[in-house]
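With one protein chain held back, the other chains of the complex are shown just where they sit.
To keep things simple, chains are lettered A and B as they appear, and every chain counts its residues starting from 1.
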Amino acid sequence: MSVAPAAIAQHGLSPAEYAEIETILGRAPNHVELGVFSVMWSEHCSYKSSKRWLRLFPTAAPWVICGPGENAGIVDIGDGQAAVFKMESHNHPSFIEPYQGAATGVGGILRDVFTMGARPVAILNALRFGSPKHPRTRYLAAGVVAGIGGYGNCIGVPTVGGECTFHPSYDGNIIVNAMTVGVVERARIHYARAAGPGNPVVYVGAKTGRDGIHGATMASAEFDADSERKRPTVQVGDPFTEKLLLEACLELMASDAIVAIQDMGAAGLTSSAFEMASRGGLGIALDLDAVPQRETGMSAYEIMLSESQERMLIVLKAGREPEARAIFAKWELDCAVIGTLTESGRMVIRHGGVVVADLPIAPLVAAAPAYDRAWIATPPRAATVNAPPPPSIRAALLTLLASPDLCSKRWIWEQYDHMVMADTVRRPGGDAAVVRLHGSGKALALTADCTPRYCAADPVMGGRQAVAEAWRNLIAAGARPLAITDCLNFGSPERPEIMGQFVGAIEGMAEACRALDFPIVSGNVSFYNETTGSAVQPTPNVGGVGLIADLARATTVALAVGDEVVLIGANAGHLGASLYLREIAGSEAGAPPPVDLAAERRNGAFVAQCITEGWLAACHDIADGGLLVALAEMALAGDTGVTVVPPRLEIPLFAWLFGEDQGRYLVAATSANAERIVASAAAAGVPAVGIGQAAGKDLTVSDADTISLSELRTAHERWLPEYMAATPEASEG
Amino acid sequence: MRAGVIVFPGSNCDRDVAVALGRSMGRPPVMIWHGTSALPDLDLIVLPGGFAYGDYLRPGAIAAHAPIMPAVVAAAHAGVRVLGICNGFQILTEAGLLPGALLRNAGLRFVCRDIHLRVENSYTPFTQLYEDDEVIRIPVAHHDGNYFADNATLAALEDNDQVAFRYCEPGGEVSAAANPNGSLANIAGIFNRDKTILGLMPHPERLADPALGSEDGSRLFDSLVATLS
Partner (left out) sequence: MKARVHITPKAGVLDPQGKAIQHALAALGFAGIDTVRQGKVIELDLADTDPGRARTRLDEMCRRLLANTVIEDYRIELPA
């Protein structure tokens, strides 16, 4: 019996991939087996278009405990502790049902972290929506934000930071990436490598329903119209159950009963069982009749492919089942032995007492397709642009501060409980969030960064910039940058120009990671973010983690009256691909600002040294919108005015104020320390120049313009709430 | 002072309030699992914030029927001090230990931010280290904090000095703009008639540590320690 070409196509498999399956099995797969191959060889699980390029990332450093390949990356943070973190996408589900899509995205990334034994301590997100003018944008933004909050608030992990920007390229494909950071005692780290034939395979958590079964399989002829209706494709999150699962897992992990553990995320039971067995070189005998089920009459195919949320698969040490059962019973969760590890190297699945699938694990995983997709480099853009001067500095600054990308995101982060766990030292709105390591004087600094318009203009430079900005944000917060996770969001890898963006971004990111000693320890790739041939801007979101060894050295962005402001880094007034150009001149032209990685490292090291010396009263990195926007943010945070006295300029004033040159910081200090900073910078070969002083209640640019703080604040705070309230949140546009 | 924190499935501020109480008491409180039916000998029972039972049905509704709750109600009637914060306040109203109810926020969104509170009655075991009309800064973080009671209940609360805190401007003015959730009369927290039970939506445990920016919340726990030790 062979499989019809239509069924193969419906499972997202190419004819060549199908032929490989028949070679591996020596026969045609049955329906269940075809489903298993389909999800294991999907882009999402196999990274078939991306893995040859992901190998370019530097992933090692003396402080890296676990790099890519596990559920999340792990770095050493001293005192016997480790930070566990990862970022992941939930773009497509969030576009279909923004609340549940975003909520289950948060739920999934939380499980990736606590499955390794870590207690999650922070959530971040990176959100990219379509044009504010697009009729669906408001509905999607409202739903996504509510969904992220709904899940994180309930489970009680603070959502402390992130990014939210808007661009028409996301009209048909929003980007919803969530990152979780957890902390674990090194001795309690748990991995997902099965070991010990005879050990029981245990299912814990919520029951299995027909949620989110692989879309490609929906049209399969085996299902009648009625079962079609019963099968929801949208997964619904239950943060309450996840909270119980979190506490129950951590309670069980406090003993040594667990051999291996992995969450059932995408492709559910299939991927968790295959991946754990594959890592350990073992087989599993699975009995689907023992799987806790929410619905009646589920087929083996449905059970294997269900993406029901809040479930985990555990390999226990034989004989420890009663302990596990008692803990999960206390938390009112299912706990069922559904299989046994074997030495066969095969996944043998029984349902109704009959073997419904018998697959060799190593060939299935090892032979997963890997493609060297055709790619063409993104053509370079002109290095210089014709940027017109603004009507006035004042008008330009107010426009920028009120623009969708730069305006205050308070409307968003006030819907997130960003303080639960009572360790959030620096709340959202600054450079990086700072979360104290519970019960200590140390902290983690956390940030999520990417500038998609730079990546669209020059993927290599944009990739560099995303990593450099994350590094810079951590430096500015007073942290030692440790490592990053990423979520690479692109269009279809089957188009050479998209693949070229992907290859370029990876090249740039890898260069920056190497130059800054900032390895990538975990990540995720999301392709096919395009609709009818129109792709999103390349969006390699980067999540950075740094360590603040002494909380007393954590910085603030808030200026205080009397502070002298010093600009660190060279200011060439680069306006290509800048927000100034886009918001004031209506142009997205030009090359992005170059990222000189040696200067980046030198300037960052210098700022870190100033922080260690205790010279800085405040510190802020200069990013989107340039120097004056960064200074306005510092003034607003400190509720004090500031007067800028530009040095002698060889470029137009507006370019100096709004250019987006990289590797720059604004630091604030007493005048004595400001002198020390400028002198030390000269010795270190770092450009540094005093540019003004904090005083009064206005932001003044000498000989140009004066704007009151209250006017700045109104402009900065007003846009998003007014936009979100402008029309009712009707269900769909 | 002997203090116990009740842990419901879905509580998520139990650790936070235990840390804050521990700072004031000099030792940690006892953590009490909701599934037990007997309480140890206590001077203070705390119902912490969170989403007990996922806030399903209504916030606090299912927790109010947890196995431990008859013992909590009995202890409260016997005069043991009871403090309910956020979800704990919701549970206290559902359990009938405090009057009124907490509805969905008027703005319909979850709201997490620092707000200002005016201390309305500093002559209680919970508030004695504050001054009357003092303005303190404490965070809120809730979706259902919109205090409602019928007119008679509201009048009785006012007549008996049962309003503990009201949402106010930084200068102390009680205004609609300072009200984060639409609560009647800007009520943020109330006592029972005997001032032995306090429920409040704001989280004093979240600003009870100088590293987090303020110790305005600590004095509530310090007040209890001073009264009950």
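Please note the rule applied: contacts are C-beta pairs under 8 Å (C-beta built on N, C-alpha and C of every residue); 3 or more make two chains touch, one makes a residue touch a chain.
Since this is a predicted model, take the numbers as computed values, not measurements.
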| item | value |
| --- | --- |
| Listed residues B:Leu103, B:Val135 or B:Val174, member touching the removed chain | B:Leu103 |
| Per the touch definition above, residue among B:Met31, B:Ala61 or B:Ala185 touching the missing chain | B:Ala61 |
| Missing-chain contacts mapped onto subunit B | 57-58, 61-62, 65, 93-94, 99-101, 103-108, 146, 148-150, 182 |
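As a working rule, only the chains that are shown with their structure count from here on.
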| item | value |
| --- | --- |
| Whole-Å gap separating subunit A and subunit B, where each centre is the average of the chain's CA atoms | 35 |
| Subunit B-facing residues of subunit A, complex | 146, 149-150, 153-156, 238-241, 243-244, 330-332, 413-425, 436, 551 |
| Subunit B residues within the subunit A interface of the complex | 9-10, 12-13, 15-16, 19-20, 35, 49-51, 53-56, 109-113, 139, 141, 143, 203, 205-206, 208-209, 211-212 |
